[in-house]
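Only a single protein chain was left out; the remaining protein chains are all shown in position.
Chain nomenclature is as follows: A, B and C, assigned in order of appearance, with residue numbering initiated at 1 for each chain independently.
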């Protein structure tokens, strides 16, 4: 064993995926199970959790200090990577992937790795849809937009509600909290909770199951270590969709 | 790897070998090459280097605080063992072992392990001879006593001088400093320095090549780590038989 | 190996179900994670340190895992008085509330919020990387005594957690004792730093952090041993414990119980593991072991 300091990687190129989402490629490949995440250090700014959208890339939605700083970096600049951490998805059989917004990031490697995935991709509007080209090549892609600008008009959960789930063995989900809660409810209604695998977002500081900042009620599970992916039945009575804790540990 | 604290062993029995020499047996066997040594901790007293005279025994000559305390311990009492340390003998072919006094201790496992050894055993007087019964069983034993009370009358070096060394491939030696120096000189005179392997005694504190208390001139070799066994040609121009350093590091 | 007889454990005014306590700041930010550690076999739990104001903590990286330890500078993130909510499901359980403040008044204010719900208080006067708090109090005997007295007024047991980053830890221990502490906890992390060669800067967002885990175990043993010789209140050992043998060694140094933090990384079931290795009906009485290395 040796010290597990951040591994510094050189940014090689940055691809604009949509107005506020960029994919940052770097010069080192990480071995990763789809759904695992890394802690990304933007020197001088902060360290934040990010899914690997590929062995050598992260896909970043600019929402605040660190993500904006990340998006503004130039090829040749350095960021640090700790990890990969967490359990990742463990799909089997016929897979249904459901992504909302930048939640598509951890599901992209899944789409690449498994053939014959059905992929429900949701976003606000057409320009916010991620990875549509590659996903339409390697998956059976279904699209939903809130404004109906393309595909199904409405939320992915609505689309899901209309589907026959009996042909699927695993449902892998990542997206905004409320979208995931809706999907959870649909699965519940269809008696399919256990085949749901949800990748959660909680405030993460250590990434290794020590600091407690990512723990979810009521079991006190660590999203960083016991997750980030949890089975639907485990989340059913959890805080998901009701509250989460901020950087201070306050519920909000 | 794990912490290398002293391993505490229970004394099982104590055998008087001569007036001031006792063999202390304990309840744990150590894997050891003949000539390797251990650091023996007598709790509350001191820690001193000792050859293993068997996988589960040391043979102690009472000369001062720690050795007398060792000799006074009773079965059931604990001592600590660090090690084994050092290189040990690396004999090959026909072996001649030469022991003076308690220097027989590290040579006993050698005698047990290799068949057809010739063993020159020296001591002041008949009652000081160690291990004569077992050595006469498993080696071709030749005895020298300073007072002539048994065997050759005189020092082992004298006996050696009269021998034909051409039939031996290795000469393994341990005993008092001056005895070893005399043996070295005899080997030198016979052009047989390189086949000599001498187990040295120097003041040892750490046993692992850090503290420097056991280093010998002029090469600065550590007796605890580079030795305690050195080839005759390496010792020829050394401090052996001229001086050694005490607990303070003073030459004496 | 040396084993102990099970039995009720009374330390510093608190009854524990065994000798193993969750250390402050590790999996202790929410009631549910504290409850989980109790379910996993902790004899008691210490909360994340709670202070007078909510804090987000330092910028990341906040923690890096080293070959033989952990380096962290969380920066005392905490929800402040809102933490009261977290304790509701824990009623009746042995929950020690760790508190910090910048002066005796702040300690007293924070303590007042938990005067009914806490089993006991642990004063964090020892965090080595939060300016104005922690070790900046805990290196000054007068302040330590004053902060201890300020909390002792609530008639709950008060444990004072000490920093090893002082010239003489026994002076601080005695100050806590004089202030009315019921027990001393030793040690908090050792002030330390690592630098990223490629980034050419310290790896922690706060630059300085605290070292915990295996690397500091011999330092913790030394501190507990020193405190046991100098003070007359129980000492609770903390720092680098990861096995039943480590617990016994701490107890021989003088610890009446122990706290465990870093070793839980990757092993939330550690409390149960250690318990089952540590306790045995034919074992020693704890009092035969506690401090026995001093004889």
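Simple rule for what comes next: a contact is a pair of C-beta atoms (placed from the backbone, for glycine too) under 8 Å apart; a residue touches a chain by one contact, two chains touch by 3 or more.
Bear in mind that the values here come from a model prediction, so they are computed numbers and not experimental data.
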Among displayed chains, the one left out touches B, C
Touching the absent chain when the full complex is considered, from C:248, C:264 or C:278: C:248
Could you please point out the chain C residues that touch the chain left off the display? 1-2, 66-69, 71, 139, 165-167, 190-195, 197-198, 200-202, 207-208, 211, 214-216, 218-219, 221-222, 225, 245, 248-249, 252-253, 292-293, 295
Quickly run down the residues of chain B that touch the omitted chain. 1-6, 8, 39, 41, 43-48, 78, 80, 82, 205-213, 215-222, 225, 245-251
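Quick note on the criterion: only the chains that are shown with their structure count from here on.
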Chain contact graph, described as a line, ring, star, complete graph or other shape: other
Using mean Cα positions, find the chain sitting nearest the overall protein centre. C
By count of C-beta pairs in contact, the leading pair of chains: A-C
Taking the mean of the CA coordinates per chain, how far is chain A from chain B in Å? 68
